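Only a single protein chain was left out; the remaining protein chains are all shown in position.
Take a look at chain A:
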Amino acid sequence: MESFSIVSGTAAPLPAANLDTDVIMPKRYLKGVDREGLAIGVLHELRFDADGRPDPAFILNQPGWTDAAFLVVGPNFGCGSSREHAVWGLRQLGIRALIGTTYAGIFYDNCARNGLLAVTLSPEEIASLLVLVSDAARNRLTIDLPAQTLTTADGEIHFNIDANLKLRLIEDLDGVGATLKDADRIRAFEAAYHAERPWLASGRRSSY
């Protein structure tokens, strides 16, 4: 996973509300057992026509946005299925950060686990940003995660982010490895927890 510090790039407007993970990563790209080859699947029905050619009407196929590193998105982005393939695909397509008002919970966690920064701004800030980045001459941004700022052609916007999440993105932590340092604590918790709940302790397999 690539760590995130200061990243500059082009931002593309994607204002639709409730863009779900079925649209972000259609199901026919979910038949693998690894994380490879998902870039082609991202927003496939929006990016390509029925014959598989890039649809010139879609923003990411237009001059000025083809190399977008950021997406400015509508509310409740990533709702629906828990499929992490949506986030893997966005990263493989070169997307480093999303900028929106609200994200679905599982999707937001999936972003955090894969170095995809999901910035949360107010509806007013997103509305102005959508107008700004719709102009190909003014659609470059810089996100400084340590400073928690987003710099546009119009100025600087501060954003809030959970401190642990920020650290995780900057340091590119191995989440499992970090938790396993607490293994003794987990074992102690588990023993006490099950002792108080004898009906759970058997860990019985179903013989139904």
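Keep in mind that, in the parts below, contacts are C-beta pairs under 8 Å (C-beta built on N, C-alpha and C of every residue); 3 or more make two chains touch, one makes a residue touch a chain; residues count from 1.
Criterion: contacts and distances are computed from a predicted model.
Missing chain, UniProt protein name: "3-isopropylmalate dehydratase large subunit", from among "NADH-quinone oxidoreductase subunit B family protein", "3-isopropylmalate dehydratase large subunit", "Sulfate adenylyltransferase subunit 2" or "Branched-chain amino acid ABC transporter permease". Shown as candidates are A:9, A:74 or A:89; the residue that touches the absent chain is A:74.
Across A:87, A:150 or A:169, the residue that sits in touch with the chain not pictured is A:87. In the full complex, chain A touches the hidden chain at residues 15-18, 20, 22-23, 26-27, 30-35, 45, 74-76, 79-84, 87, 102-107, 109-110, 113-114, 162-164, 175-177, 179-180, 182-183, 185-186, 189-190, 193, 197-200, 203-208.
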